[in-house]
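With one protein chain removed, the remaining protein chains of the complex are shown where they sit.
Moving on to subunit A:
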Amino acid sequence: MLSRTADNLYWIARYMERADIAARLLEVGSRISLLPSAHGYRSEWDSLLQASGTADGFAHKYGDPVQRNIESYLFFDRDNPSSVASCITAARENARIVRTALTSQVWDALNTAFQELRQLERTPRSELELSRLTDWVMRHAAMVRGAIDATLLRNDGYNFLNIGFYLERGDNTARLMDVKYYVLLPSVDFVGSGLDNYQWTTLLRAMGAQRAFHWAYGGEVTAAKIADFLILNPQSPRSLITCVAGVNNHLSRLAKAYGRVTRAQGKAAAILDELETTTVDAIVDEGLHEFLTRFIGESADLGTLIHESYLSGDVR
């Protein structure tokens, strides 16, 4: 397929996943803010902006992090390239360009999300509950995902879409965990405190994984269990290992279909291999924050290799 088409498909998936994450982040924020304030320490909402990598843009436009403004910024603001509105618009625009590489159901799902978004934008904010907005995003992200799974031909385009989804999702899981561990907690003294546990639970809830976690682990919520669940457990749909295995699987399919192995396959296999052989203890020893930072870097490198190997149009 055309490299440009593959690139568009890859970005449709990344943008939809990113919109989904933005909504989940908002949910984390609104739940955490229901807690009694963290006593003059850094604002929870601010750390959300840090997590989504949009703190500078926000400060520039609005100044102090006020909940209402943050909601607007993360959901509706077109100046924020990672807002839900920006992501859904970009996903739909990419889909319009490669309309013929999609089934009508997939197009329908993306186009419907976009048309409804425009209605939401016309609705007075006082009539829009935050929970309604976040539910709305997750529902549409799931509809797009479902339409792709149910109707799309299992060809190279399908692989590029999935690579986009998994890469973005892994990156975001790592970032969300990092926020929790490194940014949210006011100081190391709080590790293991009620606040600590509450935040972990909120994080799980945002990922829609709270019940799954309890089924899998039972008992108390601890940082080690959560790290295991979100990093190393292949049953968890958002764990790093699940996401890397997903990218690896679809890269292998491409290599087979094209009869050609690129550096991207080697990189994905190496990251997966490390996750399969490491333990939670080893990760804690390295330091969760250090581990996650390293993972985010590796994931970005993998993205670059995928771009060079398939999407840039300079393939020889």
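Please note the rule applied: a contact is a pair of C-beta atoms (placed from the backbone, for glycine too) under 8 Å apart; a residue touches a chain by one contact, two chains touch by 3 or more; residues count from 1.
In this text, contacts and distances are computed from a predicted model.
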Task: Hidden chain of the complex, named as in its UniProt record, picked from "Circularly permuted ATP-grasp type 2 domain-containing protein", "ATP synthase subunit b", "Peptide/nickel transport system ATP-binding protein" or "Nitrous oxide reductase family maturation protein NosD" - done: "Circularly permuted ATP-grasp type 2 domain-containing protein"
Open item on the list: If I consider the whole complex, including the chain that's not displayed, which of A:W45, A:W107, A:F229 or A:F295 touches that chain?
Closed with: A:W107
Task: Hidden partner chain, touching residue among A:S3, A:N197 or A:N249 - done: A:S3
- [ ] Tell me where the left-out chain touches subunit A, residue by residue.
- [x] 1-6, 93, 96-97, 99-100, 104, 107-108, 111, 156, 160, 254, 258, 260, 310-311, 313-316
